[in-house]
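Working notes, beginning with the structure itself.
As you look at this complex, bear in mind that one protein chain is not there, while each of the others sits in place.
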Amino acid sequence: MSNYNPIWALAIFFFAVIVLFIFFQPVKGWFWILKKYFKNNEKTIIEDILKQLYHFENSGNKVNMKTLVQVLEYKNSSIVEAVKKMTINHLIYFESDILKLSEKGRDYALRIVRVHRLWERYLADKTGFSKTEWHNRAEMMEHKLNDDQTNMLATRLGNPKYDPHGDPIPTKTGKIAQIKGTELPLLPVNTVGIITHIEDEPQVIYKQILAENIHIGSLIKVIENNTTRIVFHSEGEAFKLAPIVAANLTVAPIEKEVIVEDNIARLSSLKEDETAKIIGISKESRGESRRRLLDLGFVKGAQVSIDLLNPLGEPHAYLIKGTSIALRKNQASKILIKKK
Amino acid sequence: MNQKNIDHIIELSNELRWQIGDDFHDTLTESMYANASNIVKNTVQNDNSKKRFQLDSKIDQIVTSKSFGFPIMFLILGLVLWLTIIGANYPSSLLANLLLDTIYPSLKSLALNIGMPWWLTGFLIDGVYLAVAWVIAVMLPPMAIFFPLFTLLEDFGYLPRVAFNLDALFKKSGAHGKQALTMSMGFGCNAAGVIATRIIDSPRERLIAILTNNFSLCNGRWPTQILIATIFIGALVPKSVSSLVALFAVIGIAVLGMVFMFGVSWALSKTVLKGEVSTFNLELPPYRPPRFWKTLYTSLIDRTLIVLWRAIVFAAPAGAVIWLISNINIGNESLAIWIIQSFDGFGFLLGLNGVILLAYIVAIPANEIVIPTILMLTVMVTGIAGGEGTGVLFELDSITDTAHILKAGGWTLLTAINLMLFSLLHNPCSTTIYTIYKETKSVKWTAFASIMPIIIGFIVTFLVAQFWRLLA
Partner (left out) sequence: METKLNSTCETCTHFNANGLKKLGIHTHNFDFVVALAGNPNTGKSTVFNALTGLKQHTGNWPGKTVIRAEGGFEYKTRKYKLVDLPGTYSLLSTSEDEEAARNFLLFGKPNVTVIVVDANRLERNLNLVLQILEITDKAVLCLNLMDEAKRNHVSIDVRTLSRNLGIPVVPTSARFNQGIPELIHTISEIANGTLVCKPYRIQNIPQNIEKAIKVLVTEIKKEFPHIPNSRWIAFRLLEGDTHIINALRSGELV
């Protein structure tokens, strides 16, 4: 036993580690790929086709077999097979070569959309997953939940109206609210409005919007609007977007006279010896963390100042309603203030 | 009561929620605070509450300042640990004297006098009693010093400032600043550290703190580390500096534990725990002069005795098991020898040996009895003189004699280093495992918390052993 070669031991060990890594690394691991491959059964494909058709029809586009095959990442033969089955079951029908949803198919599609959006809402409000993960996780979940589970989920979330991107969630009975508002590039300069929807596809543009820190529910004011760029103010910052990116934002203009506070800043920019009044909490802070901030007293109108600076740069402690509360930078940046 | 009407109410509330929109909670909270400030306006005179107390802010300025904040913190933590380790020596040996050198022999002679059969005496006195006595002697004094000191700091209000100072560090690994305190509490006892995670109110960060608390080298493991470091590492250098070098080796292990704590916290927050909800808040309460005697009393009752009781409950059966495996023979050899021989190969691969592995299995209830178990088993395996008999735990007052036995058992410098590593990186003791289950109420996380460190321990000792043998 004692005259073995440690090099061999190490070699076997590292080989095992590499094999395990190849199999089980997140997302790209062979194990997950294989699992996904075997899970892509007919039901998933049918449901994905229905969903695609639903979205295409809603945006007024026509779909034939060719476009369908292009959008979906399945083997051509399985898509053809699925479409055949769906026609037999009267979920879809052909008008010449255009695929159309039947009444029954539309109901089915709405159910899938309902699960997807509810699940995104769940992920946003009740879990700690980052925004960029919501969509993909919901894509998997929408094929898993049955009707009862979906309704239970809806009850638990308090039957929400919109998903975190601002898309309406169809109700049990298939009722669906309308997205209020117009695409941002269509709004004239000086319009004041609330962002009601952020389109999460294509992902490239969505990620760009997320990176800009633009959120649903934020109040904005259009400053500049031309063919090269659109500039607007929101939550104390100026945003410059290309029209193609801005087109993914829907804004509902506010008709009533609203006082748009000028000089709004974020709590994270407060300096020592400065006092400020809280204007509100950015819509980016949601779910449990938003409630916690409110409960701690960070409400509209409250006075706030820095109580203690942190030796490591964060979190600073803020004096609010007579108590010293430490907030991290990313929390403080979600609290909107007006300095005195 | 009419079910239909109730359904109607609920439907109605859903409908109304749709109309009101998402802002309900915000608006309600705002109105409540507006109400509150209205009431206060009429009733509180000379309202100074907007300003914090002068003395409080003075203290805060100092303990969170760039230049003094950290030195003060390390000084206090170092002092607490030093007082615990040094201060526990005397009462520990007193207790050991009483429980092991006085009561134990008289119990034995009593058993002999009343004619108890040898196996019952062995099982009850050599097994159960000895293990329990050992745990009490080693565990009680440091905990009785550490917990009151810690509780005094807590009651004074200093600990939230430590969390405040260190939060940025913990944030980098996805954890909460308050984990600094549960970690420090873990230096006293991991089970108490796990209970202390209740102060973390964010679910994700609390789980991280629970799962990584075991990487704090607890009271039960300090003596093992110090003993082995003194025998094997201190011996490498001239006598004048040997105790200093040994001390640094132990501190090195403790620091390595913190490195693992940060690393594992980071990995957990990025993988399995990323879906858990994370909210941060940290209130810095006003300082309040602690009430010394009351604190002493409550920390003894609430922390020390509860943890000690749990440890005793688990140690008693362990003592029985240790005695049984040494005294039940299969063929010509005792059960213990059979197990040790079958573990020897794997143990060698990890730079350890079968005795150590078996000792760690039977000593799951308490790390305190690892060294006595190792000594007893080593004597049994090698057949050298020493010890009190098969299945009877013992420890030697003389470090040279201990070194002699261990070296006879085939220990080298590698064995010593890997034992120190393995003592840091192995499953939590059963008291802690039980506490983790009580706190998380989840079999999954309890299993994870138990298995994860031991896998890390296997990998680390394995790698160290291979590279050592390659380079030596």
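So that you can tell them apart, the chains are marked A and B in the order they are listed, and the count of residues begins at 1 in each.
One rule holds in what follows: contacts are C-beta pairs under 8 Å (C-beta built on N, C-alpha and C of every residue); 3 or more make two chains touch, one makes a residue touch a chain.
This structure is a prediction, so every number in the text was calculated from the model and none was measured.
**Student:** For the chain that does not appear here, which of the shown chains does it touch in the whole complex?
**Tutor:** When the entire complex is considered, the left-out chain reaches A, B.
**Student:** Touch as defined at the start, partner being the missing chain; which of A:His143, A:His197, A:Lys321 or A:Lys334 qualifies?
**Tutor:** Among A:His143, A:His197, A:Lys321 or A:Lys334, only A:Lys321 touches the chain that is not shown.
**Student:** Which residue from B:Tyr90, B:Tyr297 or B:Phe467 sits in contact with the chain not drawn here?
**Tutor:** The one listed residue touching the chain not shown is B:Tyr297.
**Student:** If the hidden chain were put back, which of B:Ile10, B:Leu94 or B:Ile328 would touch it?
**Tutor:** Looking across B:Ile10, B:Leu94 or B:Ile328, the contact with the absent chain belongs to B:Ile10.
**Student:** Out of A:Asn159, A:Asn225 or A:Asn310, point to the residue that touches the absent chain in the complete complex.
**Tutor:** Candidates A:Asn159, A:Asn225 or A:Asn310; residue touching the omitted chain: A:Asn159.
**Student:** Spell out the interface residues on chain B facing the chain that's missing from view.
**Tutor:** With respect to the unshown chain, the touching residues of chain B are 1-3, 5-6, 8-10, 12-14, 16-17, 19-20, 24-25, 27-29, 31-37, 39-40, 42-49, 53, 151, 154-157, 159-160, 198-199, 201, 283, 285-288, 290-291, 294, 297-299, 301-303.
**Student:** What is the set of chain A residues that contact the non-displayed chain in the whole complex?
**Tutor:** Touching the missing chain: residues 155-159, 288, 291-292, 294-297, 321-323.
Convention: only the chains that are shown with their structure count from here on.
**Student:** What is the distance, in whole Å, between the centres of chain A and chain B, each centre taken as the mean of its C-alpha atoms?
**Tutor:** 41
**Student:** Taking the complex as given, what residues does chain B use to touch chain A?
**Tutor:** It is residues 14, 17-18, 21-22, 25-26, 29-30, 33-34, 49-50, 52, 57, 60-61, 64-66, 69-70, 164-169, 171, 177, 204, 271, 274-284, 344-345, 348-349, 462-463, 465-467, 469-470 of chain B that touch chain A.
**Student:** Under the stated contact criterion, what part of chain A meets chain B in this complex?
**Tutor:** Residues 1-2, 6-7, 9-10, 13, 26, 123, 126-130, 158-159, 161-162, 177, 217, 280-281, 287-292, 294-297, 299-303, 307-315, 317, 319, 321-328, 331 of chain A touch chain B in their complex.
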